[in-house]
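Excluded from the complex is one protein chain; the other protein chains are retained at their positions.
As written, the chain order gives the labels A, B, C and D, with residue 1 at the start of each chain.
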Amino acid sequence: MGTFVQQVFNGLTVGGIYALIALGYTMVYGVMRLINFAHGDLCILGAFIGLTLLSGAAGSGHPGVALLLLAFVLAIAVVAAAGVLLEFVAYRPLRRADRLAAVVSALGASVLIENGIMIVWGPNVHVFPSGLLPETVWHVAGAAITFVQVLIILASVVLMAALYVFVHHTKFGTAIRAAAIDQDTARLMGINVNRVIVTVFVVGPALGAIGGLFVGVYYREAYFTMGWVYGLYAFIAAILGGIGNIPGAMLGGVLLGLFNAFAAGYISSSWQDAITFALLIGILLVRPTGLLGERVAEKV
Amino acid sequence: MSRKFLLGAAAAAAFVATGGVAMAAPPILIGVQAPITGTYADEGQGIQKAVQLLADEQNAKGGLLGRKIEVKACDDEGTASQAAICARQLVDAHVVAVIGSYTSGAALAAEPIYARANVLQSSDGTSNQLLERGYQTWFGNAPPNSAEAVFTANYLVNVRHFKRIAVLTDHSSFATGLADEVEKDVKAVHGNVVDKAFINAGSQNFTPVLTQIKSLNPDVLYFSGYYSDGGLIRAQMQQLGMKAVFVGGDANQNVSFGKIAGSAAAGSVILNVPAPQDLPYPAAKQFVAAYKAKYGALPPSVYTLTNADGMRAIMQAIAETKSTDPKKLEGYLHHLKSFQGLTGTFAWNARGERTGSPFVAFEVDAQGNYSILYPKPAH
Amino acid sequence: MSLLAIDDLRVSYGEIEALRGVSLSVEAGEVVTILGANGAGKTTLMRAVSGLLGKRGGQIAFDGQDITRAGADRIVRLGVTQAPEGRRVFGTLSVLENLRLGGFTRPGAEVRASIEQAYEMFPRLRERSAQLAGTLSGGEQQMLAIARALVGRPKLLLLDEPSLGLAPIIVQAIFRSLRQIADSGVTILLVEQNARSALKLADRGYVLEVGRIVLDGRADTLLASPEVQAAYLGKGHAPG
Amino acid sequence: MTVPPARGILAYRNEAIGALLWALGLALPAVLDSSWVAVAAIFAIYAITALSEDVILGRGGMFDMGHAVYFGIGAYVTAILNTEFGWPIFATLPFAILAAAAVGALLAAPLIRLRGDYLLVATIGFNAIFVLAMQNNLAGITGGSDGLTGLDVPVLFGLPLESQSAMFWLDWVALGIVMVLMRNLDRCEFGRTLRYLKQDELAATTLGVDARAAKTLAFAVGAGLAGLAGTLFAVQLSTVSPTSFVFTESVTLFAIVIVGGKGSVPGVLLGTALMFVVPQFFRQFATYRYFAFGFAMIAVMVLRPQGLWPRRIQNE
Partner (left out) sequence: MSALLELRSVGISFGGLRAVDQLSFSVAEGQIVGLIGPNGAGKTTVFNLITGVYRPTNGEILWQGSRITGLRPHRVAALGIRRTFQTIRLFAEMSVFENVRAGCHLGVRQHWWQGVLQLPAQRREEAELAERTHAVLRRLQLETHANDLAVSLPYGLQRRVELARTLVGEPKLVILDEPAAGLNDAESEALNETILGVRASGITVLLVEHDMNVVMKVSDHIVVLNFGRLIAEGDAVAIRDNSAVIEAYLGREDEEAAA
């Protein structure tokens, strides 16, 4: 029982992080039909920026929470700016081109950012300062749950709910959904589609940067190739939920976290990823457009 | 051997014959084959920097045999295909010896190429397959898994008397090899392995595996992988309230281990040859200080130092034999009784395996400092 | 001054020239129709006016302002809305959300009033307000597309093939609604295959052939013109 | 817009230039030192792999981001049959091709229902599963993370192909054969069928095209050719390990096809050269090498979205 509850919490924590990063994939995909393979690297860039600020300020006597908030705000700002720049340089010129050209441009951007991080921060593992947050541990039904885990789970839920409200219950959110369906017709409504795309490239990377910072705060380490690992998992989460679908990305992220935990815990740790992937493929065979994805019936 | 090489050799011969002695002697070329980009970039860059540092120091003292030492680096990205290309490039550049690569896989792909061209190779690779082909040019500079495993099994079962031993590894060639040997040797001394589990290196999320291990109530968790994961495993063990002692293999020995594990680091045990900063050898302390002075950071891991030992041994062989003839150098190294390395005193057996390294168990304290736990220091 | 004045407009897709110097004008309060075969450039013209396409040459002025290079969103703000060819409703949004998007550039209170008016004109839409637009029938989708364009309170309404692919009975209903809209004072520029109905609704018409205006005049004149009858009305098929 | 007439002089001119360049390539070992001959040999191997990826991705229009699996199966089959069972290298070749083709067909059969990006993720998944299976020493014959080492030198008509030059010629001849096959593929009903499916699957099926069979066959052919390349790769390195077939290798193959130009043989060769050979020149800038590489990928796509040498629309 304790083990099971523990695995659920393990899964939810990383699942929340995957979901936050997956939202960036799914939003960009929704509006541009582009798999932004550089997204994971942007998120980890957020972690590195946060890390630098925290390391610089650690021991300055300021309260940890305030520093952490500052680090979050600055990291989010920089990453969102990088996201917009990326869109402008690497994707905007390819809007009307074959979609695979943009995919390869995104892969190039991923290599560029990853190696850029290596050049700036070096190839070593970087460690986040400790003691910024309480190290409280609660024991629930035989499972140990830390303050950071609870923070990540709660913050993910709040952020996702906020995003959901923004996209589904505000005027600009409706405009984003309209642009995702049909850009030209959205223009005929007076929607500035470029502004929608820029918004998506601000919101997605910003949420991703929070995800990246959570990775840093939770594991207290960051290294330059991490973006690829988290990016891939988050992308898979987005696909699992049905890419382009925002609640789908949330569901996909959480499920992927849980799959991973249960596969490692109950089946075989040596085949952990294989089991996760097999499960993913199995789900796609039953639901070829993911769990919440639209069934695209082709108009004949 | 390529035509170009033959042409080069002929040209060199002609050069000597026409009395090129009066001119500046050509430099002695030492190759570095390492993963300078990619997942292992920190280790690869560490090796490159260490070798360069040693070469610079030696050159400041006038070089070797009156010739400067020149380092040629090649990025093998940690992959077999690039490693094979690197090996051919370094051979074609007429290097005397090559330091690297960091990963056993890349070292393996390059090994036959160096062997055929008679170029010495000193790598930290510990895969048994590196020894199986019996190449005379191979000189492993890290202690072999087998020796570490014997020490580990003895330490876990006979010294600490652990009753329930859990073994954890990643999927890398090195770590699985070590874990397999430790498991075998623990069983050989009648120890009880309750679980052998795997993590995905770099995936950071180890709590699912650890939760599962916790349910088996081990009194020790032995991890054969790398420090970046080891530190996290230690931290996540504490977070999960696991009481088991953490014992890490040699790849856990890194300054970052304690930083990553944070407050959980205290009480962790790491098994390795004595680390430079804990060694009484002045050479080791001096090297680490010089490295830090030049590059602004400590070496990324102990393998930087084992590879540095490879470089030092080859320089010593050149100096002692007054030659760069590979046959002479090989003979010298194979017959060396004891080499004063930065990572301990050792030698090479006929297969090029590093022998005679004393292993120790370190304990990490809350500040991330290491102290030797076993065997108790003599003084 | 005309409400819409197009002068020597040229538009190309790559090497293919779709519009080769089109000039036309629409006065405030008029209904103007453009006739032409498929591929003549009618839809290209509509998309160009709405700012969806880049122009190779010429000028478009609306209400005295040059909008040749203006972005689509600015043109909507100036008061030009469009019900595009093929209806193009946002299928996975509700009918109400579609209508609200039609008023994207307008203040909230005004949009609520406009939607109310639209519901009065098309009571079916009110019944289906919460339904996803994609589940409506073709005729209902066309009504939604027109209503959505009206919610933007246009000075000029562009209608691209409102009868395309609809059953005769629905086409009749749509044209009745268009009559009503025109009578309420909205200026309309209409592109239509169904030349007879279009000319009956319109005050004036233009005939577009391979990217050029080849004929223009009052609607009743065109309806009676032998060229138009031969090319667009078919020979001697009387009603019934 | 008029399309050039079928089989015009132009079509043959490109072929003649291709054949001439290939023939000139045979002389490379005479002018290059052995490390560059090795680069050329591995270029030929990767070019075959990229062309085989193009059968699925470029011609079949199916987003295969797990192509390293088939490459790996070819390499592993050769390595296992040679090192564990002592078969001569050339005897393993047909089995490497067939095994890879069979796995390709087997995986494709359920997957081809998936569209675009979903197929992409499923193939990524298979790549991950394959690498883990090799690392976990599946059935005790894959050698685990170390892989398998000590492959024999291939012997052709009693002649051991021992030198790097001999291996290069072997790879180069194989590349030549694959190039001819790709040209023929463009001109036969199977190749056309793939184009029909790619451009409009529904229209194609109502004309009688069995989409499932044709796509499965495309996967099998692409995988089989990758298997051939896998054998050559194992021979070139005389060692086979899981790291050569990881997901990033698949990504590179995918990018080669897009950067070069889908469905275009010269394009894919150019893509392989750009993505594999050019970085070899910049080893001394090791740290900055891949930063520049990423930048170059973006630049190529932005400036030439159709790829460096796109396929021409022409009658075939």
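Assume contacts are C-beta pairs under 8 Å (C-beta built on N, C-alpha and C of every residue); 3 or more make two chains touch, one makes a residue touch a chain.
The structure displayed is predicted, hence computed values, not measured ones.
Chemist: Which one, C:S25, C:S94, C:Q193 or C:T221, makes contact with the chain that was left out?
Modeler: Considering all chains, including the one not shown, the answer is C:Q193.
Chemist: Given that one chain is not shown, which residue among D:I56, D:V209, D:L253 or D:L269 touches it?
Modeler: D:V209
Chemist: Pick from C:A83, C:A118 or C:V171: which residue touches the chain that isn't shown?
Modeler: Considering the complete complex, C:V171 is the one touching the chain left out.
Chemist: I need the residue numbers on subunit C that touch the omitted chain, in ascending order.
Modeler: 16, 37-39, 135, 137-139, 164-172, 175, 193-197, 200, 230-235, 237, 239-240
Chemist: What subunit D residues would touch the chain not displayed?
Modeler: Touch with the absent chain occurs at residues 1-6, 181, 184-185, 187-193, 195-196, 199-200, 202-212, 217, 221, 313, 315.
Definition applied: only the chains that are shown with their structure count from here on.
Chemist: On the document's contact criterion, could you list the chains that touch subunit A and likewise touch subunit B?
Modeler: Correct list: D.
Chemist: Just list the two chains that share the greatest number of C-beta contact pairs.
Modeler: Of all chain pairs, the one joined by the most C-beta contacts is A-D.
Chemist: From the C-alpha centres, identify the chain that is farthest from subunit B.
Modeler: Farthest chain from subunit B, going by C-alpha centroids: C.
Chemist: From the mean C-alpha coordinate of subunit B to that of subunit D, what's the distance rounded to whole Å?
Modeler: Measuring from centre to centre gives 35 Å for this pair.
Chemist: Identify all positions of subunit B at which a residue touches two or more other chains, and write them in rising order.
Modeler: 37, 45, 171 - these are the residues of subunit B that touch more than one other chain.
Chemist: Hey, what residues on subunit D touch two or more of the other chains?
Modeler: Where subunit D meets two or more other chains at a single residue, that happens at 132, 136, 287, 290.
Chemist: Just spell out which pairs of chains touch, all of them.
Modeler: A-B, A-C, A-D, B-D
Chemist: Which residues of subunit D touch subunit A in the complex?
Modeler: 63, 110-111, 113-115, 117-118, 120-122, 124-126, 128-129, 132-133, 136, 202, 247-248, 251, 254-255, 258-259, 262, 287-288, 290-291, 293-298, 300-302, 305-307
Chemist: Which of the residues in subunit B end up touching subunit A in this complex?
Modeler: 37-39, 41-42, 44-45, 171, 197-200, 202-205, 207-209, 211-212, 214-215, 227-228, 231-232, 235, 239-241, 256, 259-260, 262-263, 297, 300
Chemist: Could you pull out which subunit D residues touch subunit B in their complex?
Modeler: For subunit D paired with subunit B, touching residues are 30, 32-35, 37-39, 42, 132, 135-136, 144-147, 149-150, 164-165, 233, 236-241, 243-244, 280, 283-284, 286-287, 289-290.
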